[in-house]
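In this view, the complex is presented without one of its protein chains, the others remaining in place.
Going by the order they are written in, the chains are A, B and C; count residues from 1 in each one.
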Amino acid sequence: MNKIQKIAVLTSGGDSPGMNAAIRSVVRASAYHNLSCFGVYRGYQGLIDNSFIELNARSVKNTINRGGTFLKSARSKEFMDKAGRDKAYQNLLANHIDALVVIGGDGTFTGARIFGEEFNFPVVGIPGTIDNDINGTDFTIGYDTALNTVVEAIDKIRDTASSHDRLFLVEVMGRDAGDIALNSGIGAGAEEILIPEEDMGTERLLDSLKRSRNSGKTSSIIVVAEGDQIGKNITKLADFIQVNLTEYEVKVTVLGHIQRGGSPSCYDRVLASRLGVGAVDALMEGKSHIMIGVNHKEVVQVPFEIAINGEKKIDEKLIRVADIMSI
Amino acid sequence: MNKIQKIAVLTSGGDSPGMNAAIRSVVRASAYHNLSCFGVYRGYQGLIDNSFIELNARSVKNTINRGGTFLKSARSKEFMDKAGRDKAYQNLLANHIDALVVIGGDGTFTGARIFGEEFNFPVVGIPGTIDNDINGTDFTIGYDTALNTVVEAIDKIRDTASSHDRLFLVEVMGRDAGDIALNSGIGAGAEEILIPEEDMGTERLLDSLKRSRNSGKTSSIIVVAEGDQIGKNITKLADFIQVNLTEYEVKVTVLGHIQRGGSPSCYDRVLASRLGVGAVDALMEGKSHIMIGVNHKEVVQVPFEIAINGEKKIDEKLIRVADIMSI
Amino acid sequence: MNKIQKIAVLTSGGDSPGMNAAIRSVVRASAYHNLSCFGVYRGYQGLIDNSFIELNARSVKNTINRGGTFLKSARSKEFMDKAGRDKAYQNLLANHIDALVVIGGDGTFTGARIFGEEFNFPVVGIPGTIDNDINGTDFTIGYDTALNTVVEAIDKIRDTASSHDRLFLVEVMGRDAGDIALNSGIGAGAEEILIPEEDMGTERLLDSLKRSRNSGKTSSIIVVAEGDQIGKNITKLADFIQVNLTEYEVKVTVLGHIQRGGSPSCYDRVLASRLGVGAVDALMEGKSHIMIGVNHKEVVQVPFEIAINGEKKIDEKLIRVADIMSI
Partner (left out) sequence: MNKIQKIAVLTSGGDSPGMNAAIRSVVRASAYHNLSCFGVYRGYQGLIDNSFIELNARSVKNTINRGGTFLKSARSKEFMDKAGRDKAYQNLLANHIDALVVIGGDGTFTGARIFGEEFNFPVVGIPGTIDNDINGTDFTIGYDTALNTVVEAIDKIRDTASSHDRLFLVEVMGRDAGDIALNSGIGAGAEEILIPEEDMGTERLLDSLKRSRNSGKTSSIIVVAEGDQIGKNITKLADFIQVNLTEYEVKVTVLGHIQRGGSPSCYDRVLASRLGVGAVDALMEGKSHIMIGVNHKEVVQVPFEIAINGEKKIDEKLIRVADIMSI
């Protein structure tokens, strides 16, 4: 590999709070290492469309506090084909770009891995997704902010729930992973938390709700991950509970896309800053085909195949904490 | 009417941020006038169930900043029958209560009017509802907070919308009135605002969206009041737009119950404080069967029949502002 | 006056949340009227420095939610001299600008009045200041947001105050006017509110604090406008209270500049949108030397001399509400 002099950075997949902070960090770390840095608009599609913009340290001022990504994000079908990737590669060469930093989730890293190996082109990934479903890193950028957003929303719902003796089903993101539901559920003081990793069954849920009603609870919040077995069809679940637990008025709220936005938390800003520096450091060390993650207090380098293929397990001890908290 | 020595206060109907501040104000204004004050749990139902609690100036400390209502709220079917109201009246007498302050919306005032006239019992109302749909008062308690909640939520959604070049339909409260949609829509920088008072028609909406797309807009927010003609079925509307405007990815978010909760804004806290004082002042002046409202800078007394029956009209000039802002 | 075809907009004096929303509104209202619109950097100084930028409807996207002013603000000494204003006028002519919209407070309007009369140049003002100290308008842009910022900050301080049985003196903005202190003080549930319009005297304050301590209060918040007689030297006042009221631990917090920033409230965004439209409407009607304000529900036009010279009086009824609330 030749000496790296010019790098490009892009964001891909679903946006997450802190992506701007990560771009900013890559840009400033590039300046620190005397590299020039280009931004690519709309993820991999921008590589194909030759949509580049030069970025210097001043270009990214006043971005650290903003949600979303000013480089925009997209999912590119063209990039899934060899022809699209060829075009992307030719554009990188034409712009004299020596290395690529991609910020996104597992779909992003899957593309990065294929592209990097196909063209032997240096690519480093930064985990930016609210889902915290990447292997090899304790946290992904945006996850902490999303948890706060969910908890603040449920705090508001609780005002109404406890004013009216209602039972609320609140759907949060998490098609495959229950991390957001479990943590925000504990944080919001939820009565029950339904996650994809566990099939509670409607009868057990009902028994539990009846027990807690009898123990003196007059209102309840149930946090439901969108991918949960019985919670998938949340309206149907609400109807089932309403029919069988008539003391409560049962309501449904789907938090939806507010979970992806917002000004990033301090944690996510610092994490993004650390990982952006780590990504450029790694490129300077000649590393490639890796994701930069965080493990305990250290910034770590994780091969893409581990980041993508590994499976994160739900924390059983945290489930116990959730159970005790809803006593 | 005898001299008032003991009053009761209740909250009824949908809860709204600032109801606690209004209760607090009634309690402290009572103390100021050397009246004793009782709280009633669960609105009119609490009158029937004889569910009273004595409240003094210290009982309401640290409540001004809390959403919801610590006296809880409910809709009472029993109170709609004469028999239920008789029971309520007997309980008021048994507890030596001389006057009642009710905090809520038009349903609450309708009940108050009937009850007050039926038993010649002094009742004063305070408008507490996020809908701002009460005649004779510029603002209802909770409306300002709800607007801020909606705008903050849409700010988050906009992060995602502009990162992904998406069009978002955001449903906000407003079955009959478009005030929340119109104001929060302007505040959130919405492209279009759909309100019950105007039937835009799907074709006109589509034309407008196409025009703005052509003018260079790459993402859009449409704020939809739940009672709007074409927005009522928001999923169907989204599908229609998606089919006819394929450049955008169309998404739907229903804000739902988060709009009712949250710590009240400064405006709502001050308004609640003013109206609570106004309510007790009015009772001391021998007034009854009125709502206490705000008109420009003054606290005013509005007969229940006006508060309930009048119709607020949408502000045409504000619609023009909205149109100009989305140019 | 010739037909207006090109206008310029600037922000001057202390910044306030919603200034960006006001600029955006002026820009879009200009587009609506088929005017071209230029922004001026750094207030009047930018006129002198010939620091203009063309703005179209798309230039101001994603600005409505941002605090501060992207056109920047400054106080210009040069503009106070005839020579500076001459230069400013020449630059306006050279850029073919037909009219000027200035966003700021009384200092800004004083400059606008002199300039407008001196050169017979059309100038319209929009009140943008957190102080709400402009005559002829119910509200200035930024005031509502500042109140919410102060109340949220004091909510946090109250957590600590009530956990530790402390008395906190919290200084808020308001050199000449007590509006921020009075309203935020009521909103935050302050025990006492010290404002420039009233001289409470240290002894009366002490008596009142002792009374409320005896009535069972275990912690207290005193909101102090920076211009209050006895609160001006807040450290000295704190020491005085500490020496004479040893049961409390007395602490001081000066909120300072956080009060000027932050994302504007919905109210301020809507107000800014209305006033921006009103300003361009006024120019199209051939009006000049006026401020656009809001009176009850109407947008109004107020001559600069009234906006500047008049004196707003503190609302005595609101002081009574504050007194009752701290019973």
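One rule holds for everything that comes next: a contact is a pair of C-beta atoms (placed from the backbone, for glycine too) under 8 Å apart; a residue touches a chain by one contact, two chains touch by 3 or more.
Source: prediction; values computed, not measured.
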- Task: For the chain that's been dropped from view, list the shown partners it touches.
- Result: A, C
- Of the listed residues A:62, A:233 or A:309, which contacts the missing chain in the full complex? A:62
- Message: From the list A:160, A:183 or A:288, pick the residue that touches the absent chain.
- Response: A:183
- Query: With respect to the chain omitted from the figure, which of C:25, C:69 or C:220 is a touching residue?
  - Reply: C:69
- Item | Positions on chain C contacted by the hidden chain, ascending | 11, 15, 17, 19, 42, 66-69, 72-74, 149, 153, 155-160, 162-165, 168, 251-258, 260-262
- Query: So that we can see where the missing chain sits, which residues of chain A does it touch?
  - Reply: 24-25, 28-29, 31-32, 57-58, 61-62, 64-65, 138, 144, 147-148, 150-152, 155, 158, 162, 183-184, 186-189, 215-217, 263, 265-267, 269-270, 273-274, 277, 296-297, 299, 315, 317-318, 320-321, 324-325, 327
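Basically, only the chains that are shown with their structure count from here on.
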- Note on the structure: Those chains that touch chain B and also touch chain A are none
- Please state which pair of chains has more C-beta contact pairs than any other pair. B-C
- Message: Averaging over Cα atoms per chain, report the distance between chain A and chain B in Å.
- Response: 35
- Note on the structure: dist(centroid_CA(chain A), centroid_CA(chain C)) in Å evaluates to 39
- Return the residues of chain B touching two or more other chains; collapse runs of consecutive numbers into ranges. 155, 158, 162
